[in-house]
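Take this structure, written in structure tokens, and hold onto it; I'll ask about it next.
Heads up, one of the protein chains got dropped from this complex, but the rest are sitting where they should.
All chains are identified by letter, namely A, B and C, in their written order; residue positions are counted from 1 within each chain.
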Amino acid sequence: MYFASDNTGPAHPAVMQALQDANSGYQPSYGADTLMEEVRAQLRDIFEAPEAAVYLVATGTAANVLALATLTRPWETIFCAPRAHIQMDECNAPEFYCGGAKLTLVGQEDKITPAALERAITGWVKGDVHTSQRGPLSLTQATEWGQLYSVDEISALCAVAHAHDCPVHMDGARFGNAVAALGCTPAELTWRAGVDALSFGGTKNGCLGVEAVIFFDPRHAWEFELRRKRGAHLFSKHRYLSAQMKGYLADGLWLQTAAAANTAGAKLADGMRGLPDCRILNEVEVNMIFATLPRATHQRLHAAGAAYSLHDGPLDEGPADAPLTARFVCDWSCDEGMIARFLDIARG
Amino acid sequence: MYFASDNTGPAHPAVMQALQDANSGYQPSYGADTLMEEVRAQLRDIFEAPEAAVYLVATGTAANVLALATLTRPWETIFCAPRAHIQMDECNAPEFYCGGAKLTLVGQEDKITPAALERAITGWVKGDVHTSQRGPLSLTQATEWGQLYSVDEISALCAVAHAHDCPVHMDGARFGNAVAALGCTPAELTWRAGVDALSFGGTKNGCLGVEAVIFFDPRHAWEFELRRKRGAHLFSKHRYLSAQMKGYLADGLWLQTAAAANTAGAKLADGMRGLPDCRILNEVEVNMIFATLPRATHQRLHAAGAAYSLHDGPLDEGPADAPLTARFVCDWSCDEGMIARFLDIARG
Amino acid sequence: MYFASDNTGPAHPAVMQALQDANSGYQPSYGADTLMEEVRAQLRDIFEAPEAAVYLVATGTAANVLALATLTRPWETIFCAPRAHIQMDECNAPEFYCGGAKLTLVGQEDKITPAALERAITGWVKGDVHTSQRGPLSLTQATEWGQLYSVDEISALCAVAHAHDCPVHMDGARFGNAVAALGCTPAELTWRAGVDALSFGGTKNGCLGVEAVIFFDPRHAWEFELRRKRGAHLFSKHRYLSAQMKGYLADGLWLQTAAAANTAGAKLADGMRGLPDCRILNEVEVNMIFATLPRATHQRLHAAGAAYSLHDGPLDEGPADAPLTARFVCDWSCDEGMIARFLDIARG
Partner (left out) sequence: MYFASDNTGPAHPAVMQALQDANSGYQPSYGADTLMEEVRAQLRDIFEAPEAAVYLVATGTAANVLALATLTRPWETIFCAPRAHIQMDECNAPEFYCGGAKLTLVGQEDKITPAALERAITGWVKGDVHTSQRGPLSLTQATEWGQLYSVDEISALCAVAHAHDCPVHMDGARFGNAVAALGCTPAELTWRAGVDALSFGGTKNGCLGVEAVIFFDPRHAWEFELRRKRGAHLFSKHRYLSAQMKGYLADGLWLQTAAAANTAGAKLADGMRGLPDCRILNEVEVNMIFATLPRATHQRLHAAGAAYSLHDGPLDEGPADAPLTARFVCDWSCDEGMIARFLDIARG
């Protein structure tokens, strides 16, 4: 019963096979492998963006901070949600990579609204040498709270940003989940709506460790390559990043694994809605559920070995019926049996 | 005929198998996987260092710069050889990770001598606020020119560094090759000789992409963990780094692959010594040969598809007998047939 | 009628005289001047802190960011008020000097409360490698909104910070105004209450450009010296910083100029309270008044050459009776005639 994160499960067999297939003979290093040519073509095709600059790195944080650093000058501020991964979970990596740039938190909600963005941007006076200068907007799709921006919402946000000459980055660690849930095209969800750079996640969705960074305007290409190398994120045996991504993209696997994770999330949520004293706190749009369960339920689940993030505490002490908040994430490998077992135990 | 680098060949089947074995079920992320426990024990055992702090990253540059950053304050200077990887091949990554530290080049040779080190360190006046402050020594073992420091040489260099309160880092991207060639123990070559931190290479010697960083004094552990995270080098699905390293260390595989590469290097060198107009420029101690061959020979080899680094040029124009310098590297997978074919073509 | 800032007026004649007095003969450079010895003794005496490390720089931002950088590791977050100078007016200098540290805004008010501080600090999970780590608290005394922390308030805030192992910095660009208004001793307002490092302002209060940085624990001394030099803030002809500070401290001048500015502020506020349609927005505790006046009043004042910061706008267009917010600051040189004239014109 593994709901701790979509990074605690195994890689998809097809990705493992692609890795195995890549493991013979000679390949030039540092991104000059022939597999990378294929990956570049795949991603340009999927995004209907034949000029896009496409790169691979091994971690989602690397994708985010290298993309952002390319779009940000050190005296600028990045606009993001208070709960954004770049704000909460990257140990100042964005500030480090951007040479000391600032993060300005927009609003107090999980999702950024155009009005809040407008207020945040205009909160910094344009052309005043004393203040942080206005830099990029970073959106997370799906958000850390498992919510989705619609194509229209993204368009509206990009319009606000661009009206102030701010570029737009999208943290798409769960981009596949978003596309699978929204049923739109990758292009609609990104450059057609105004997104300038995308962190396209693979790791959480069936890979071992690979993320793509896509700049829809290729003028950023060389600077990104230098930043990736300087950040120590350029792989010598790059073929093993390429192979993962190739296997992940082939035959739409990335959308199938994302859809599977979303479906599992929906099933788990459905089941939880039937649990006594369970309150689901978010709208379950992808593979993440935030919910309260009574302490006693958590105790039973933990005793049975269920793995998930308990946000409240303590687990061991206090009233048995006290509601404690937790996060549950389903990955592509989450099967019905596991969900059924979890619900059984939760029911008590 | 692949002699371009030891990062252009495949991973060892045993490492691939370890990866496959790791790919089932749940594993906590970010280094809390059970495999990492095993790897930590393996490395502490191999290095006879039961207290050592042991971490994994995916690139050699990451290992070097994160280790160095942990040992360096931003106003200090790192002492290294003019041809060190950190100086020549990391696009200012050391300066970036160390917050703007300086590199001071020691001597003009491939290997650093104690006398040159003493001169370099004392070239910066201790306690003078105006100058760079004295920071760590970084040694490369084996060097970029394929040379080895003996245990005594390392001890002598560490003694000079420590006498000036400078810690010592060793870039061991080819540490396996060094141990295999010198026939000493890993402990003798590192902490017993005075080395404080080691980048222990896996990638060039049979892995897909994994390097260990070992601090023999564990007080650096938490700072390193923060630096690794902040550098975006902490893997979520960390099990796949652990698995590689576990397979690489099991049953002494790392020493076997290194010995195989060294043996191939020696065989290739032997063969090249018999070539007309070939001059080998370095002492072939591990798996790297620097040599001049006549332009015509290079042309024949290139036409036949041989891959290696040609340092001089141009290949296509000029006297046929002009000696052009090149680098040849053998990895663990380099077989006798490949060497024989190369020599055949070189002979003309 | 100059109320734009306390940095738009002249330096005090006694400070100018001290500068003149210092301008003869030889003085060792870079802080080894004999005047600096006197300044160090003066400040240790004033603060009853015979061991304190005392340094001079030329700008308030330099004092703040060098002091903070000495107390902060790059992966940490500084806690400050949303309107703090380090957040709003230093163009990412704190982030730059701290190697990419983050600023966490505490509460939504001008002054930080212990409860808000506790929430902010515990908002970052201790020992979690993924998040920003807990770093120093930075208090501004007097605040950007012209408010004061009492000795008890500072003690309570320092207690919260220290309970979480967070050091405390005080931005005292207007420290003199605070001491003059509160009637306590400098020691009571700083180290006795728990403050670890102070930016002690001179520039706004009668000097040309000099600020002291005081560490009550001298173990930070050498690191600060290196950071000051590396930041390009170590003056070669340091005697001219020392001389200013010496003249500023001699015979309690710094308290007299601060008291004069506070008195002027109180008089201006008193007068403004009698103006029709004037609303004073802050409690006038030192030399700063935030107030709304009708647009027509602003227009008259501007036409007459009054200088002050108009926060709302536009000045020229809109209803004559619309209330527009402005900031008025009195410096030590602000005389009664100037205030009277301003009020006359405001009255219309």
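Keep this in mind: a residue touches a chain if its C-beta (ideal position, glycine included) is under 8 Å from a C-beta of that chain, and two chains touch if they have at least 3 such contacts.
No experiment lies behind these values; they were computed from the predicted model shown.
Under the touch definition stated at the start, the shown chains contacted by the missing one in the entire complex are A, B, C. Remark: the omitted chain is touched by one listed residue; of B:Met88, B:Ala115 or B:Ala163 this is B:Met88.
Annotation: of C:Arg40, C:Lys111, C:Arg192 or C:His233, C:His233 touches the absent chain (contact as defined above). Within the complete assembly, C:Leu208 is the residue of C:Leu139, C:Leu208 or C:Cys330 that touches the hidden chain. When the missing chain is restored to the complex, the residue among C:Thr8, C:Thr113 or C:Ser155 that touches it is C:Thr8. Of the listed residues B:Gln133, B:Thr190, B:Thr257 or B:Asn287, the one in contact with the hidden chain in the full complex is B:Gln133.
Interface residues of subunit C with the unshown chain, by the touch rule above, are 2, 4-5, 7-11, 16, 19-20, 23-29, 58-62, 64-66, 90-93, 96-97, 203-204, 208-209, 226, 229-237, 240, 307. Across the interface with the omitted chain, subunit B contributes residues 74-77, 88-92, 95-103, 105, 129-133. Taking the complete complex into account, residues 30, 73-75, 99-100, 129-130, 133, 225-227, 229-230, 234 of subunit A touch the chain not shown.
We take it that only the chains that are shown with their structure count from here on.
Both subunit A and subunit C derive from one sequence, and where they touch, over half of the residue numbers involved are common to the two copies.
Look at the CA centroids: the one farthest from the centroid of subunit C belongs to B. The copies subunit B and subunit C differ by a rotation of 180 degrees on their C-alpha atoms, rounded to the nearest 5. Centroid to centroid, with C-alpha atoms defining each point, subunit B and subunit C lie 51 Å apart. Shared interface positions of subunit A, i.e. residues touching 2 or more other chains, are given as 90-92, 96-97.
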